[in-house]
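First up is the structure itself, then whatever we jot down about it.
Of the protein chains in this complex, one is absent; all others appear in place.
Let's look at chain A:
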Amino acid sequence: MIELAAMTTVCAVEAVPLEGGVAALVDGEAVAVFRTHAGEVFALGNVDPFSGASVLSRGIVGTRGDVPVVSSPMYKQAFDLRTGQCVDDPAVSVPSYDVAVVDGVVVVGSPREAA
């Protein structure tokens, strides 16, 4: 189970645009927090592994088939919001983080084990 006490408060959930993202600092790491059209919240490492730039939160959120994805603003590879797996390259993934909305506030935990 998620331990709320160990989590970092990020922002009010409304501050994450629908089908958009924001970047947050969690234990010194840059984390991208996204909200889908249905209102689900996800968190991934913010660094785009293809460019090394900390930019994933600025990507476009959408779908590939049924998979909710963000595509990197740099070279457009898509990442599964649920797992961090790169949809265009099975060898690549970004960390995904525990995330919850508590009383209208987004909180982010530690990186999950790689899927």
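Keep in mind that, in the parts below, a residue touches a chain if its C-beta (ideal position, glycine included) is under 8 Å from a C-beta of that chain, and two chains touch if they have at least 3 such contacts; residues count from 1.
Going forward, contacts and distances are computed from a predicted model.
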Choices "Ribose transport system ATP-binding protein", "assimilatory sulfite reductase (ferredoxin)", "Sugar ABC transporter permease" or "Exonuclease subunit SbcD" - which one is the UniProt name of the chain not shown: "assimilatory sulfite reductase (ferredoxin)"
Contacting the left-out chain in the complete assembly, out of A:A6, A:A53 or A:V102: A:A53
Residues of chain A in contact with the chain not shown: 8-11, 15, 17-20, 22-25, 30, 33, 36-37, 45, 47, 49-55, 58-65, 68-69, 71, 73-74, 76, 78, 84, 89, 91-95, 111, 114
